[in-house]
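All protein chains but one are shown in place.
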Amino acid sequence: MGDVESLSLKEQLERDPFARYLGIRVLDVGEGFAKLRMPVRSEMVNFMGTIHGGAIFSLADHAFAAASNSHGTTAVALHLDITYFSVPPAGSILTAEAHEIHLSRRTATYRIEITGAEGQSVAACQGIAYRKQKDQVDSDGNFGKA
Amino acid sequence: MGDVESLSLKEQLERDPFARYLGIRVLDVGEGFAKLRMPVRSEMVNFMGTIHGGAIFSLADHAFAAASNSHGTTAVALHLDITYFSVPPAGSILTAEAHEIHLSRRTATYRIEITGAEGQSVAACQGIAYRKQKDQVDSDGNFGKA
Amino acid sequence: MGDVESLSLKEQLERDPFARYLGIRVLDVGEGFAKLRMPVRSEMVNFMGTIHGGAIFSLADHAFAAASNSHGTTAVALHLDITYFSVPPAGSILTAEAHEIHLSRRTATYRIEITGAEGQSVAACQGIAYRKQKDQVDSDGNFGKA
Partner (left out) sequence: MGDVESLSLKEQLERDPFARYLGIRVLDVGEGFAKLRMPVRSEMVNFMGTIHGGAIFSLADHAFAAASNSHGTTAVALHLDITYFSVPPAGSILTAEAHEIHLSRRTATYRIEITGAEGQSVAACQGIAYRKQKDQVDSDGNFGKA
């Protein structure tokens, strides 16, 4: 078992318990960029028989976390939104690509596209990250906004 | 095994595969309102060791689905956003309350509050639902926006 | 004085009283696309001495209205968001470009970029339009969501 500090970001992201639980794979991660994949499994379906919005969002959120932590500064989510376009059929494989559209010292903004197996648009996300500084961890659990 | 049509909305929401997977319980659902609960399990943790934003969102999204489907008209998610305030400690139980703030014939808007075990604010969501009419299912999978 | 019906969309957009009040010019408008320009005048400044967020948003919103009404179907705003990146200096000329990222029968989604005179990123917007059908005007003023 390697030391967590010595793991690459890609390895850390793939060991993430929730991402493993959902079967998310990190295809690529670079400065301000990430590409991830998730198969739509039967556990991800909602009571209407289509994929749960929370599963689609979780993939997008993970791509956002990957891209926003790619600069070596810890970044936490401040705000995200998602617009749903279409319902991928059962058995689909979803791809999420996150791209940085703005970076400043304390905040950064990303767009995340979710597409289906044939490249059709499933959802579009936007996320704003707060970039922490080491001495600003807040003792009462307010994260990153210290 | 009962017929799906004859199940109450609460029963349908609790049989939802993704909600069961996450351990979400529906405490209450009424016209334009829903209250749900989810324990933060070890599988929901991210690579930073705190609860994954996708798990918090999934609880909020399910509360939104419950409230928006409470009028007997099928409603699907068009847009949601989430603002994160604090990180609940491991072992927490999260509560989501969704309230309708506007209802029209084809769209409806909800606010969803996520709180921790001591009532502290964890996140705030907003969601816009599109309310379907039976003859408007779109053959190419565009959901609810036919 | 021409008949309103016979005016092009570009002419209608430029006769829009609020857009004229703000000095907005429509440079280009096509199917799912619009490009507009607005000079930052002294009346648009806020109490901090920088351009008011409402003026930047108004330019973005007008670009969104142009692009979403470009298909010949009346479209009204359902939801917009804006993320602010930088403050353009006094005397700047701002440009807004709106691009359609999804179109369905009843809704459409747009991204609008606001840039300064040197092309620097000032703000990014997203907007969801509801596309009306003629027989769905709501008598009590609920717009487009009938």
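The letters A, B and C name the chains in turn, as written, and every chain counts its residues from 1.
Throughout what follows, a contact is a pair of C-beta atoms (placed from the backbone, for glycine too) under 8 Å apart; a residue touches a chain by one contact, two chains touch by 3 or more.
No experiment lies behind these values; they were computed from the predicted model shown.
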* For the chain that's not shown, point to the residue among C:Ser58, C:Thr95 or C:Thr109 touching it. => C:Ser58
* Structure fact -> Answer key for A:Lys10, A:His71 or A:Arg106 versus the chain not shown reads A:Arg106
* Structure fact -> Missing-chain contacts on chain C, rising order, are 12-13, 15-22, 42-48, 50, 52-55, 57-59, 61-62, 65, 74, 76-89, 140-143
* Asked: Given the full complex, what residues of chain A touch the hidden partner chain?
  -> 78-79, 81, 104-107, 128, 130, 138, 142, 145-146
* Please identify, in ascending order, the residues of chain B that touch the omitted chain? -> 81, 83, 85, 101-102, 104, 109, 121, 124, 126, 128
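By definition in this document, only the chains that are shown with their structure count from here on.
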* Asked: Looking at chain A with chain C, do both copies bring the same residues to the contact (over half shared) or different ones?
  -> same
* Structure fact -> chain B and chain C have mean C-alpha positions lying a whole-number Å distance apart equal to 32
* Structure fact -> Chain centres from averaged Cα atoms put chain A and chain B apart, in whole Å, by 19
* Structure fact -> Taking each chain's mean CA coordinate, chain A and chain C are separated, in whole Å, by 30
* To do: Can you tell me which residues of chain C touch two or more of the remaining chains?
  => 81, 104, 128
